[in-house]
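Have a look at the structure below, then the notes.
A single protein chain has been omitted from the complex, and every remaining protein chain is retained in its original position.
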Amino acid sequence: MKLREIQDILDAEVVTGDANLEKEIKYGFAADLLSDVLALGRGSGALTLLITGIIHPQVIYASNIFDLGAIIFVRGKRPTEATLQLAIENQIPLLATPYIMFETCGRLYQHGLRPSIAKVKNG
Amino acid sequence: MTVSDIVNFFGLKIRTGENQLNEEVTGGYASDLLSDVIAHSRKGNIWITIQTHPNIVAVATMKELTAIILTGGREPDPETVQKAEEEGIPILVSPLFTFELAGRLYQTGISGMSPC
Partner (left out) sequence: MAEAEENIRFHEMFHIEGGNFMNAGAISSRVKKILKEAGFPGKIIRRTSIAAFEAEMNVICYANQGNLSLFITPNFLKVVVEDEGIGIPDVNVAMREGYSTANEKIRELGFGAGMGLSNIKKNTDEMILTSEFRQGTHLEFVIYLSGQDKG
């Protein structure tokens, strides 16, 4: 689905001014902690939306490393100024939704977004 | 829906609290930031996280959460298991990652809270 639809589903605000809302997103990954983001090493980054509460620059650096498609902040959080600037430099669209992470994941999953990584190998 | 229903439906493995699964679940809460869970979770919520250290038990007890589900194949620390047994908090584990587990739970009718 397009980032534009995600924005609608989640009543989200586009934080990075002229983000490309036509961007195609197929997968979701939810993480509040940077360490978990490393699991994305196995995923297909560019089509992945990172769903997170991390508002610091570390989230942009991590997204860079895995070439993530876009980031959405949950729970009404907003990125810091430094984070915003970095996102603009790196052309990563940032959205923000008032919904909590559980609700955000739920709605996106219901609308067809699939997990970036299915499950741990020995699960 | 009770914790037990969720365990059965999703094939979750039980690490502690086999006898405390009959509570009715009021909603789902996904967060790895303890301060956030303390601030926004509601009594009876089932908590999804990757945090494995003993403080998660203190938080679950404080907020009267029905259970903790660790995702991404994570396992609770031994101290966490011990504490959870003392406090009677069920700890469940899933190989699925947070996004998918929350998504599937949502589809069974468990809701997130209203927007903050």
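In this document, chain identifiers A and B correspond to the written order of the chains, with residue numbering beginning at 1 in each.
In this text, a contact is a pair of C-beta atoms (placed from the backbone, for glycine too) under 8 Å apart; a residue touches a chain by one contact, two chains touch by 3 or more.
Just so it is clear, the model here is predicted, and its values are computed rather than measured.
Peer 1: Among B:V7, B:V25 or B:I50, which one is in touch with the chain left out?
Peer 2: Answering carefully, the residue with contact to the hidden chain is B:I50.
Peer 1: One chain isn't shown here. Among A:M1, A:L21 or A:L34, which residue touches it?
Peer 2: Only one listed residue reaches the unshown chain, and that is A:L34.
Peer 1: Tell me, which residues in chain A touch the chain that this view leaves out?
Peer 2: Counting only chain A, the missing chain is touched by 32-36, 38, 41, 56-58, 61-62, 64-65.
Here is the rule we go by: only the chains that are shown with their structure count from here on.
Peer 1: Express in whole angstrom the distance between the two chain centres, defined as the mean CA positions of chain A and chain B.
Peer 2: The answer is 23 Å.
Peer 1: For chain B, which residues count as touching chain A in their complex?
Peer 2: That would be residues 27-33, 36, 40, 48, 50-51, 72-73, 94-100, 102-107, 111-113, 115-116 of chain B.
Peer 1: If you look only at chain A, which of its residues touch chain B in the complex?
Peer 2: Listed in rising order, the residues are 11, 28-33, 36, 39, 51, 53, 75-76, 97-110, 113-120, 122-123.
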